[in-house]
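This is the structure I want to talk about, given as structure tokens.
Omission of a single protein chain aside, the complex is shown with its protein chains in their original locations.
By letter and in written order, the chains are A, B, C and D; residue numbering begins at 1 in each of them.
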Amino acid sequence: MAQADATMMGGAGASSGTEKLVTAEGVPLKRALERAQRRRKLMAFALVVPLLAFILTVFVFPIAQMMWLSVKNDQIVNAIPRTLEELRDWDGRELPDEAVFAALHADLMEDLERPRREQATGPMGIRLNYELSAARSAVSRTARAASGFEAPYKEAFIDAHRLWGDPELWRIIKREGRPLTASYYVAALDRQYDEDGRIVQRDENRRIYVSLFGRTLMLSVIITGMTFLLGFPIAFYMSILPMRHANLLMICVLLPFWTSLLVRTSAWIVLLQQQGVINTGLVTLGIIDDENRLSMIYNMTGTIIAMTHILLPFMVLPLYSVMRTIPPSYMRAAKSLGATPWTAFRRVYFPQTLPGIGAGGVLVFIISIGYYITPALVGGQSGRMISNEIARHIQQSLNWGLAAALGTMLLVGVLALYWLYNRLVGADSLKLG
Amino acid sequence: MSMPAYYTTKDKIWHYTFRVICFAIFFFLLAPILIMIPLSFNAQPFFTFTREMLTLNPDGFSLRWYQDFLESASWRRSIQNSFLIGIAATIISATLGTLAALGLSRSEMPAKGLIMGILISPMIVPLIISAAGMFFFFSSINLAQTYLGVILAHAALGTPFVVITVTATLVGFDHSLTRAAANLGASPTRTFFKITMPLILPGIISGALFAFITSFDEIVVVLFVAGVEQRTIPREMWSGIREDISPTILAVATILVLISVALLTVVELLRRRGERLRGMSPG
Amino acid sequence: DDPVSLTIVSWGGAYTASQVRAYHEPWMEMNPHVTIINDDGSANALASLRAQAQAGNVTWDLVDMLPSDAQLACEEGIIMPIDHDEMLAAAPDGTPPSEDFLPGSLGECFIPQILYSTVLTYRPGAFPDDAQPSSIADLFDVENFPGRRALQDRPGTNLEWALYADGVDPDDIYDVLSTPEGVDRAFAKLDTIKDHIIFWTEGAQAPQLLADGEVAFATGYNGRMFDAIEVEGMEAEIIWDGQVVEWDGWVVPADGPNLEAVMDYLYFATDTQRLADQAQFISYGPARASSSELVGQHADLGIDMAPHMPSAPENYFAPIVLDNDFWVDYGDELRERFANWMLQ
Amino acid sequence: MSDSSPDDGFVTFDRVQKSYDGETLVVKDLNLSIGRGEFMTMLGPSGSGKTTCLMMLAGFETATSGEITLGGNPINSVPPHKRGIGMVFQNYALFPHMTVGENLSFPLEVRGMGKSEREQKVKRALDMVQMGNFAGRRPAQLSGGQQQRIALARALVFEPDLVLMDEPLGALDKNLRERMQYEIKHIHESLGVTVVYVTHDQTEALTMSDNVAVFDDGRIQQLAPPAVLYEKPDNAFVAAFIGENNTLRGKVDAIDGSTCSVRLDNGSVVKALRVNVEGTGVQSTLSLRPERVVLGEGAAERPNSFEAEVLELIYLGDHIRVRMNVCGDDEFIVKVPNNADGRDMKVGQKAPVGWSIEDCRALDPS
Partner (left out) sequence: MSDSSPDDGFVTFDRVQKSYDGETLVVKDLNLSIGRGEFMTMLGPSGSGKTTCLMMLAGFETATSGEITLGGNPINSVPPHKRGIGMVFQNYALFPHMTVGENLSFPLEVRGMGKSEREQKVKRALDMVQMGNFAGRRPAQLSGGQQQRIALARALVFEPDLVLMDEPLGALDKNLRERMQYEIKHIHESLGVTVVYVTHDQTEALTMSDNVAVFDDGRIQQLAPPAVLYEKPDNAFVAAFIGENNTLRGKVDAIDGSTCSVRLDNGSVVKALRVNVEGTGVQSTLSLRPERVVLGEGAAERPNSFEAEVLELIYLGDHIRVRMNVCGDDEFIVKVPNNADGRDMKVGQKAPVGWSIEDCRALDPS
């Protein structure tokens, strides 16, 4: 019978470390292997493709498209191309000269000829108003009257609206007369452009987003901390119970998870408000008196309590699934080595739950940082979060560019956090019971 | 659990304190649900316990909100919508998610980390951003305010749950079983339907339930993407809360909680069955 | 006629219900081939309209919205300009619509329907019988009228009231508010009650907060307050002093799918009788002068509706008429300032 | 073989019983005394209660009744972390988030030992198991055998008087296992520590122990040094469990002092040592080691001698197992050393077999 003869081998094996490995036929080993693996790779990939394509089209692409809005800026370019041309050499100090006003008049006149749906001055006015209050009425009023203007146009425009005499408006037109802009991001960071085009802080009483981001971050940290404080003991308790009992308690965790968010939020209103169940109970028991009922809702406390409740399952599930897999022999080993139960817990058990804490913490933090409904209902003034502001800009103030800028910043933050988590712990540890 | 003989008084106190703390937390979890159920029988149109209710006077209780709910066409339609959208979205996400999980759990899957990241992004991206993105996108391709639009949106939101649970199930899946099936002469398709699928079914079902609940309880995307025709239960509750806060939503919620309990029981039974099949003793 | 279905967007709840009973039902009786779908998307109507227009896929036929939103939409060209005299019915006495509709209510693309107001309401039980509040100034007087106040979480109404309570004449309020000093003055006044405020967002929250006893004062829409007090028996009183009045009405999306039917509906639904009918179901005042005399009793309660109208003479003694142009121009800036103030 | 002089009673189990569920006793009336410095092995089939005994001793389970003492003092009311017993767990239970050094340092740290002393002791312990260079590694970076050594070092580093080991070598392959057996035995001898060792591998038990307690069904079936266990099993269970064994069944015909005659089912009569036989007429199991059977020349001279047929020859390297038919038993095994004598046997060949009386033990019937 053939015995493995080790003499003639295509360089495979020990001969030299640096030389490329080849198979007996002389094909490089890597390539031969790749050929054999390609089919399997394709098979695996083919299974993922449908979902990947689906998520990319209905989810990733729309978000990318939305993010595009945060830099898209064609309203002014579309409306007054000639004016912008004339403004090119303007120094930005004195009022522009007559030629610019004449060009603006020509632009407005041309716009008036277009069918109403395609008229570009309306959107331009709205766009300019984001930067300067009353700019919208300056544009719309003038556009309506422009057909009656005679040269010299400068006076006519300034007569029609005082803002045309304000170099600030012209600076804005010049600055925003480009197809892409950073000004939404500037605004989202509570900054603005000054007369020289530098980016400076806004008036103190108009700064909101940075502190709102800060508040959102702080609330998310607190909520994550609370869910951890409440989630850890019960996850631990469930993990030391026999399966049967643990699953019963698991239903207690999942039941609120599966009850409508709106209902839970309303229920918290019933419980927490000044005339609510808890306050009334405390008054009846004589713990507090009627005048000093606790205010636990329509403020930060309310947001924290309701959101902690809502997000607690997201902490408990990964924690529990990690704790279940920690064999009891570690604690026993620690005790047999002389550690008190507390030391054994602190030094041996707790560190091993860190992946679960990481998964739960990241999940809760990410969800809470983008939360919207509950803060809107129970947050009052101090419990609102950045998402409420994004929603308001999309739905009410219609400043979609600013909404997109705020959303992009939030998204980038969340993705960075997730990436970090993935690096440190690994996304595979994300489990749900 | 009996306590060992060496426990000191301090140990015993801690032993009981810990349990008390745990039960307090469980109570915290259940409190809103416990409060909601009696209030749904309130005879008054407010969210407060009336004096009659507190004294257990039968006049304080009524079924009027249940009646309200059952008689209201818009509630009925919203229930139909919720189930229609939820089930359709769940079918899409369960199918695509299971397929993807099968691919992802193969060792030769290229760029696993990146793809996994993309696939579970609907769970990671703040809802408001997803909703806004879909709102703009669906408006531009005539999908806004259509059933298809809402279903696709919810399917996208539900897939991460399916991918995660099925992938986790597959980690414990014994791949020598599929090899054994191939070895015994079964084609890959046959192997999937006769061997793999029955064994990972508990994972698929629990992922699908997560996906279903995600759709069933989703409000933000619905607010942005759905039209009046596609109103779901949460959307109906939302207008209830905006318009006039009536205990009807509590009646609806109570009914839904009962459904949840039923579903959870099903999941638990399935899990036990799955473990029995895999030869572990049911815990 | 081919079956047609109209999607009409409004505010939902009791308000939509009043439109259904006053307009939709009688009109559909006359036009059996038409069905009306009610969408309560008015709160975000402008966003949706813009999105629909940009997508070139307009699915809405008729939208109920506020005049400030209508003005923006009109400038963006996403709703139709209206020739009121051409398109709408004259008054029974032949007065053309442009004269019959109350002064200042018509807009380039806007057909007014009702006049509503934001009013101050209080819980009598919160104060001693001999010291009940009666004016906007009392809202800002925490000394004599302690208790929490529920205000809407936006600058509109709140800033106007702050100046009014600070002694500015209702007619001058917007001039003052156009100046930085005026804005500072308004916020300074608001500062005095800041610690006593609970903000509400959604319309139903205000009466709920009053009913739950959470607050002593609440601002709110007068129709909703009427409903809570008269229909559901909530204990509360309305203060008509300084009521902030505003119109609400129809706009027609440009390129809507069923323009002909919409025009027919509008002609019917905005005539003198129909506007008066709506007041049977909700306590908002009709936008036509000729409708006022026809306002009758509440359809279900049988109480006289006239005294509950914002426009009733005994209520209309110190109105502040909301200036939409002002809010369109300065709204963004003031909202930012207000948000900043709330955060402090 | 045992060269320790046990001062009986360093660890004692006194009528200990244990039930987990209140219905069945997992440990039934256990009495056991382990001397200081002794290497004591608990051997038994799966589920016989070995781990349970160890856990009661370590304090992780409480005895349902009875008393356990350590160094003369009852330990029921001493919590596990104060018992000062080292323990090697079956899966090693090395703390995965600590390095090897930190694992070893842990028991010293919780005893409040100073840093330099700790380092010195850790180093000495690592050297003892020849893992001096591995202090910085994590357990996951070690092979099974290396992990095992670290677990051993950790259990010994705080110098306990008593070390418990629960199937510490169960997961290792044969070569590694043998090397580790040797090392453990070596450490036991050089440190003089008392070891209670659990295994279900009889070779391991025989090789390593001073005394072996054979467990079955929650009871100690026999407690004796290895040689006694093998040579003089008290009952059929021990005989069958320890080593290979031929069993012949029959009825006791006659008893003559310490020997007896047993009539097998096919009528042959075998003379055997009377060990566990109540009287004549009862059923008995005869136990006979394969290597004590003489095959071929010399067989006829033994007190028991029969004609046998070779059924199968199994080559095992150092010896050949011969399956034969003896007295109607088809599974009768004889071990023949693999040297000149054994090499030319054939299947079907007839040959005489024989054995002496003292090698054949008449035991209880089961």
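What we mean here is this: a residue touches a chain if its C-beta (ideal position, glycine included) is under 8 Å from a C-beta of that chain, and two chains touch if they have at least 3 such contacts.
Keep in mind that this is a model prediction, so the values were computed, not measured.
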Omitted chain - touching chains that are shown: A, B, D
Residue of D:K28, D:R124, D:R263 or D:R292 touching the missing chain in the full complex: D:R292
Residue of D:T203, D:S258 or D:Q283 in touch with the missing chain, whole complex considered: D:T203
Touch with the omitted chain, as defined above, among B:M53, B:L199, B:A253 or B:V267: B:L199
Sites on subunit B contacted by the missing partner chain, in the whole complex: 174, 176-177, 179-188, 190-191, 194-195, 198-199, 276-279
Touch list for subunit D against the chain that is not drawn: 1, 46, 173-174, 200-203, 206-207, 226-227, 230, 242-244, 289-292, 313-319, 335, 337-339
Residues belonging to subunit A that touch the chain removed from view: 1-6, 9, 12-13, 21, 23-25, 27, 29-30, 32-34, 36
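By our rule, only the chains that are shown with their structure count from here on.
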Averaged-CA centre spacing for the pair subunit C and subunit A, given as whole angstrom: 34
Chain centre separation (subunit A, subunit D; CA means) in Å: 64
Of all residues in subunit B, the ones touching two or more other chains: 47-48, 135-136, 241, 245
Subunit A: positions in contact with at least two other chains: 275-276, 377, 394
